[in-house]
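All protein chains but one are shown at their positions in the complex.
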Amino acid sequence: MDKRKIRNRLAKDNALLWAVCILATLTAVPLFAILGEVFLRGYDQLSWTFFTEPTPTAYKAMVAIEAGNSIPGGIANGIIGTMIMLGMAVVVAVPIGILCGAFLAENPKNRFAQMVSYLTDLLQGTPSVIIGIVVYIWVVVPMKGYSAIAGSVALVIMMLPLIIRSTEETLKILPASLKEAGLALGGNRARVMLKVQLPAAFGGIFTGVLLAISRVIGETAPLMFTALGCSFIRFTIDKPISAVPLLIWEFFNDPNLQELIWGASLFLLLFVLTLNLTAKYLAKKWNQ
Amino acid sequence: MSDKFYKVLLFVVALVMPLVCGGIVYALVTDAYDAFEHFGFFKFLTSKEWSYTDGAEQYGALPFITGTLMTTLFALIFCIPFSLPVALFVGEYFKGTKIAAILSTVTDLLAGIPSIIYGLWGFYTLRPFIMALNISPQGSGVLTASLVLAIMIVPYAASLSAEFIKMVPNDLKEGAYSLGATRAEVIRKVVFPVAGSGIFSSYILAIGRALGETMTVTMLIGNTNNIPESITSTGNSMASIIANQFGEADDLRLSSLIAIGLILFLITAFINLIGKIMIKRARIA
Partner (left out) sequence: MESVTPPILEFNKTCVSYTKQTMAVKYVSAAIDKNTITAIMGPSGCGKSTLLRAVNLMHNLYPNIRVDGEILLNGENILSMEPIDVRRRVGMVFQRPAPFPTMSIYDNVLSGYVLNGIRLSKTEKDETVERCLKSVALWDEVNDVLNKKGTFLSGGQQQRLCIARALAMKPDVLLMDEPTSALDPIATAHIEELMQELQNEVTILIVTHNMGQAMRISSKSMFMYLGELVEYGDTATMFSNPSDERTKAYLTGKMG
């Protein structure tokens, strides 16, 4: 075989390697570009009052801008709203999600379980904006108003499939011997699940819950039609309430408040990415 | 707790899923009914009018269906040249190495960034860039939205494709190398054919993501209720018209928006179903 042809083939081989490396590296650029931009534009807004004060009115902001001052106030109303809705959503979604996941893991061949499994995929793939519409119809219309409750129902629906899947998958990869040993010792299935399988699966489920939280915490569209937003700090759950992503959306649309976008985004971004990294780190640690 | 009670408990809780999904369909269908009844189902799908002048209300979904399909298609086209190399990098060239783990963490983090922040970045960084390049005067439009959407779906397509590329048996690759193939040839002639259906299905799921992405598109597509004439034109996607107008709409307009939501729901459900079935098949094979 002639040397030229071999050289040609090796050149192509090398070209592919380089193309793969360069393009793969380029993919990392947006992450750093986004992190960099949000950080550089937002870090000087982060201060104690940014986390303790509610959003200023457009008028106050305008006055401050006219006077050459930085905009007063912060995003406390959003942080508290997010925490309230998220807290309620976690309390509801985690037990239901774990039990559904356990159901799927216990009945892998069952017809109904297969349907539930498909529906879980369906729900996971449903655009969040549609969840917003549906919760508007389900909750906002009958309650005659936007509320934290409606917002957290939307979060529950978005979190459920993620928790179900992570529970099911973690339970499925547990060694069968674990369950059998538990049953052999005379435990009934509920006890074995509660005392043996779920504790063994704790790491995977916990990771799943963290990822589910990080997934929904930045969701904006569904909250626009359910929680609506609110410009002051509020702890009631049957009234409109704010959330960090809702605030970012408001700031984006209000020329007077635009300066606040970056601080709020930096906070949200750091929160989400920290959750993400923690989940990934824990998953790795528990897998070993 | 007796075994029987435990079984019943799990079953009852699992009923939540059919109830929620049934409830979603029921709510969308009943509230979209007005619009379909008023305009006719096919008329609604094919009409390109969207005007809310009192007394002469006309709503049709075509501009938004077109907008969604265009942004998704271009996002897919822009995503492939990056997601495929990432998948090869992680799943083949540097499989199991630290550098591959770093790249997967980076793509995981990309997947974790909230869509509203992608929107901000697109608006404040990418849009001026597109204006500076004289591609479009206002910088917003299908192109801008698709570019950011592409970045958003790269992680999904890449991580799933990488999984299938990793699964290609070493026996086959060594067999091909033993016959004198270069790595590029092994990838083209063995890895891609064997992992092909899995890779394909990961793109189907990435499409499913792009179809329903809301905030990014809302912030970047320009929000005009017309059929985009070209890639640089402005428009609206199904998700973005809902995000833009749902809050202020009532009666027929609200019903029309919900009807658009129903159509979007059906399209994404269909795409996701196909993707999931294909993935299951690819995993078994």
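Each chain carries a letter (A and B) given by its place in the written order, and its residues are counted from 1.
Heads up, the rule we're going with is that a contact is a pair of C-beta atoms (placed from the backbone, for glycine too) under 8 Å apart; a residue touches a chain by one contact, two chains touch by 3 or more.
Worth saying up front: this structure is predicted, and the values here are computed from it rather than measured.
**Q** Based on the whole assembly, the unshown chain contacts which displayed chains?
**A** Hidden chain, whole complex, touched shown chains: A, B.
**Q** Pick from B:T107, B:S159 or B:T182: which residue touches the chain that isn't shown?
**A** Final answer for the missing-chain contact: B:T182.
**Q** Please identify which residue in B:I80, B:L172, B:I227 or B:L252 touches the non-displayed chain.
**A** B:L172
**Q** Out of B:L76, B:V194 or B:I207, which residue would touch the omitted chain in the full complex?
**A** Answer from the full complex: B:V194 touches the omitted chain.
**Q** Could I get the residues of chain A that touch the absent chain, sorted low to high?
**A** 1, 5-6, 9-10
**Q** On chain B, where is the contact patch with the chain that was removed from view?
**A** Spelled out for chain B, the touching residues are 169, 171-172, 174-182, 185-186, 189-190, 193-194, 196.
By our rule, only the chains that are shown with their structure count from here on.
**Q** How big is the gap, in whole Å, between where the Cα atoms of chain A centre and where those of chain B centre?
**A** 17
**Q** Taking the touch rule as given, give the residues of chain A at its contact with chain B in the complex, in rising order.
**A** The contact residues of chain A facing chain B are 9-10, 12-13, 15-17, 19-24, 26-28, 30-31, 33-34, 37-38, 96, 99-100, 102-104, 106, 112-113, 115-116, 118-134, 136-138, 157, 160, 164, 188-191, 193, 214-215, 217-221, 224-225, 245, 248-249, 252, 261, 265, 268-269, 272-273, 275-277, 280.
**Q** Considering the complex alone, what residue numbers of chain B touch chain A?
**A** Residues 1-3, 5-7, 9-11, 13-14, 16-18, 20-21, 23-24, 27-28, 31, 81-83, 85-86, 88-90, 93, 103, 105-110, 112-121, 123-125, 151, 154, 158, 182-185, 187, 205, 208, 211-215, 218-219, 239, 242-243, 246-247, 257-258, 261, 264-265, 268-269, 271-273, 276.
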